[in-house]
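Can you keep this structure in mind? I'll have questions shortly.
With one protein chain withheld, the remaining protein chains of the complex are depicted in position.
Note that the chains take the letters A, B and C in the order they are written out, and that residue 1 is the start of every chain.
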Amino acid sequence: MHKELRAGLIGVTGYTGMELARLLTAHPHMRLNFTASRSEAGKRLGDHYPFLEKLPGADLVIRQPDAKQAAAQCDIVFLAVPHGAAMDFAADLRAEGLAVVDLSADFRLRDVDVFEHWYATTHSQRTLLQEAVYGLPELYGEAIAGAKLVANPGCYPTASILGLYAALKHGFISSEDLVIDAKSGTSGAGRKAAVSTLFCEVHDSFRAYNLVKHRHTPEIEQELSLLAGAPVCLSFNPHLLPIDRGIHATIYAKLKGEPTLDEIHAAHVECWKDAPWVRMLPKDGLPETRQVRGTMFCDIGLALDPRTKRLIICSVIDNLCRGASGQALANANLMCGLPVDCGLVQAPLMP
Amino acid sequence: MHKELRAGLIGVTGYTGMELARLLTAHPHMRLNFTASRSEAGKRLGDHYPFLEKLPGADLVIRQPDAKQAAAQCDIVFLAVPHGAAMDFAADLRAEGLAVVDLSADFRLRDVDVFEHWYATTHSQRTLLQEAVYGLPELYGEAIAGAKLVANPGCYPTASILGLYAALKHGFISSEDLVIDAKSGTSGAGRKAAVSTLFCEVHDSFRAYNLVKHRHTPEIEQELSLLAGAPVCLSFNPHLLPIDRGIHATIYAKLKGEPTLDEIHAAHVECWKDAPWVRMLPKDGLPETRQVRGTMFCDIGLALDPRTKRLIICSVIDNLCRGASGQALANANLMCGLPVDCGLVQAPLMP
Amino acid sequence: MHKELRAGLIGVTGYTGMELARLLTAHPHMRLNFTASRSEAGKRLGDHYPFLEKLPGADLVIRQPDAKQAAAQCDIVFLAVPHGAAMDFAADLRAEGLAVVDLSADFRLRDVDVFEHWYATTHSQRTLLQEAVYGLPELYGEAIAGAKLVANPGCYPTASILGLYAALKHGFISSEDLVIDAKSGTSGAGRKAAVSTLFCEVHDSFRAYNLVKHRHTPEIEQELSLLAGAPVCLSFNPHLLPIDRGIHATIYAKLKGEPTLDEIHAAHVECWKDAPWVRMLPKDGLPETRQVRGTMFCDIGLALDPRTKRLIICSVIDNLCRGASGQALANANLMCGLPVDCGLVQAPLMP
Partner (left out) sequence: MHKELRAGLIGVTGYTGMELARLLTAHPHMRLNFTASRSEAGKRLGDHYPFLEKLPGADLVIRQPDAKQAAAQCDIVFLAVPHGAAMDFAADLRAEGLAVVDLSADFRLRDVDVFEHWYATTHSQRTLLQEAVYGLPELYGEAIAGAKLVANPGCYPTASILGLYAALKHGFISSEDLVIDAKSGTSGAGRKAAVSTLFCEVHDSFRAYNLVKHRHTPEIEQELSLLAGAPVCLSFNPHLLPIDRGIHATIYAKLKGEPTLDEIHAAHVECWKDAPWVRMLPKDGLPETRQVRGTMFCDIGLALDPRTKRLIICSVIDNLCRGASGQALANANLMCGLPVDCGLVQAPLMP
């Protein structure tokens, strides 16, 4: 029998905080015991999030962020604050001995120079950066289980890395000339008031953004380089979808040799057969974002183009659950000695 | 410790069958053990519903509908087939001694003449109709617990009756002159191929349909008449929303006497304080369909208009979960001696 | 041959300004010759509105609002600024002799006390208020043609008044006990950055707002009272639709006497047969917001409920075109001696 673990959440105004609160209502061995927010301190959580009423956590009162208070009331803390703000929070929490899952980008890039270049800011916690583990459970499960600070992956990197993992690992594709055309639901843009994400600016429309300069590029390259055993430089380009949740990464890779689709598909099925959340579609199947809505699943479909000698990989996740808060909870499970999927066996909301 | 109950599902091609399959993946004491469909027999359930892969039930093979087979493999059966087709299925299943929750309208109307008038069809199971219990747990929990055949309420009636219950019960409003202006997500229109529910016919648009003649009218009137102790004749009018799930009933009622909003609101809070799923919004709050998405919640908000002496009640549910399959599962829980909310404590998917 | 009229637009950052710029690109005898905005002054209009590129008006430079400049460059000015701000602008423009169509609410309510009560502000231009004509062309075409200041109607009032006009006029319905359940697309909420109208807060959801206290209530009552020849006090309640454009007003009215649907429908057809934009659906037809998208049409459908003795009127418009900028242009046409529908014969964008 597991004791009940107490979780803290710093940052409650964004969609990732909201999602973590949602997921923790269903966790059998972890409960939300502390929430903090500068702007909402003093409010009851159920008043801030009416959807939580009559569910666990609704009666918590939001506090000012404070490491000592967090330490007194939590076994583990989730940081759902913006990039740049997270690094010092993490240091304070670690100084109190707390286990931390940071949902921001502050500890994702191992090379501090790469971080400072892409994020155009100074990293104030270089030592702590060495300690952080990249929290993609399928790749780093053991290291995460032993970690005290986990850098929760970005949403696009999660979809991209899981999508490319098996094909790269088996050498079916070249690590050069990769193109990732990615599409994300609007919750990925956050919950700040802005004209560009108003309903009437997004609905019934579609557009690219941040072409060739999205900050998830070096994160994807870092992990693929490790996988490929050679520096990977790729083209990553995001688009905004008029949907709430979901990422669809369409990945274009050059074949090495002449593998058949049967071989490639079989290797993928084998690779992921014991993974709780990566689901290979049938050989002629393609994933849909709604099929993973609200879940940890990563659905993968393949197409092989003999004319252009390319493998096309479609990798689909829920950006808020698998791409942020659900993955953070999976990491917390591992860090606390629970099974990785504890409280995270959800069926997608269809339709 | 509860033994694991075996559930059967007859009818898998519609959204209510899909929703029941989804909900049963999370039930701690009941599992899907038998599915049947004329058109899909022979298929693996996971191939029919890819969203179920790596979840309980995916490996079931869909069978032809057959009462004896169902009896051999189930403790309880959910009927998710069209109106008219359900009544004889129910009789066959009852003849085998099975407990049945019928999601169709076939056993909802106690007065067979009213049924035959509104549904323009003959009822072939008049005796069985006497046995059926109307499955609204908040009103008929005890009777449901003792029933072998439960008529699962319609989606609009669920929202309307729960919305009006407390105000009628307390005599704050007249049972005459009620107007229910209801709006439903498109999943309520079913999953049949039809031009009128194509994406491009529904998206970015809104319309009324079936004004003054929707078949849920007599169902609402039946239950409100019982509540009011007098025949209720009301105006019920549905509209189609460009959303997947959700019903919003805006109910216009004439005040009796001069109650204040404070009094009315307090009576509602008191009335529902122990109900697991009915949530009163704060006095100045109004419900949103997304706040109940994927759940059993019925969220209720009030406004009092001193100028026109009306109480306006907004009652919101998820038409597929609370308004169909989730409510069916709640009824099955009661019929099987489980707590009503077993497996049904979900947080809404926000956003 | 008409000379080309020069129009001015004060206020370009909102959806009504945007819509006016769109409509003027297609006007054969009026062109946008002056635009002004405090926040955008100095910008080229095509840079502010990229959708205007390669269309008339793109090369205009946005100016600071200034009545003298406007007078030098315009024959008529559209005011697309917020309530409260419009009244003094209007006075300044009138002082320069300019014809003005005000899209705000500042001159809509004839009774200044009613205005000050509902808008909780002081009216600084009481004299000018006497001069203003309510700009609903079907009702006040002649007065508008002679006016120098037109108060452009609100979007909900336009749909509600046109919807009720024929039935009230013919005495088919009582002017008491009216209920208007109205639903509006999100563009009606304006283009200000706000969390509550972010895509992820509106999409796939539905909710009521401002129940029993929306400021369009007295405007509707004012016009219906004039029509009915007696004070009308009604229940008007708005809801927010996850669509860009469109208002659907569902109007519940008590029948007077026992008219048949045939009679009522025939009277409506006759009433609107020469109106360019009011379209009666067939007797069994109901309107859809998309059928009027981008146009001046008001589509009306009827249902008669013999059980509750009510007439239900569905009245549908595009809130931005018919409910704001298109109607403003129709008023400008009349004020300038052009046919009311000049430049305003558009087919809806379907789908």
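We take it that a contact is a pair of C-beta atoms (placed from the backbone, for glycine too) under 8 Å apart; a residue touches a chain by one contact, two chains touch by 3 or more.
Since the structure is predicted, the reported quantities are computational estimates derived from the model, not experimental observations.
Could you tell me which of C:Ala72, C:Ala143, C:Ala266 or C:Leu349 touches the chain that is not displayed?
For the chain that is not drawn, the touching residue is C:Leu349.
Considering the complete complex, identify which of C:His203, C:His248 or C:Arg322 is in touch with the unshown chain.
C:His203
Quick one: which of A:Ala72, A:Ala143 or A:Ala208 touches the chain that's been left out?
The one listed residue touching the chain not shown is A:Ala208.
Need a quick check: the contact residues on subunit B for the chain that isn't drawn.
On the side of subunit B, residues 15, 186-187, 191-195, 197-204, 242-244 touch the unshown chain.
What is the set of subunit A residues that contact the non-displayed chain in the whole complex?
177, 179, 181, 183, 200-201, 203-209, 211-212, 233-235, 237, 239, 241-244, 246, 248, 250, 252, 286-290, 293, 301, 303-305, 307-308, 310, 312, 314, 351
Which parts of subunit C are in contact with the chain that was left out?
15, 18-19, 21-23, 25-26, 47, 49-55, 187, 203-204, 244-245, 276-277, 279, 281-282, 285, 290-291, 293-294, 297, 299, 345-351
One rule holds in what follows: only the chains that are shown with their structure count from here on.
What pair of chains is linked by the largest number of C-beta pairs in contact?
Counting C-beta pairs in contact for each chain pair, the top pair is B-C.
When the centre of a chain is set as the mean of its C-alpha atoms, what distance in Å lies between subunit B and subunit C?
39
With chain centres taken as the means of their Cα atoms, state the distance from subunit A to subunit C in Å.
Chain centroid spacing, subunit A to subunit C, equals 46 Å.
How many angstrom between the C-alpha centroids of subunit B and subunit A?
35
Using the touch rule from the top of the page, what residues of subunit C touch 2 or more other chains?
Touching at least two other chains: 200-201, 203-204, 242-244.
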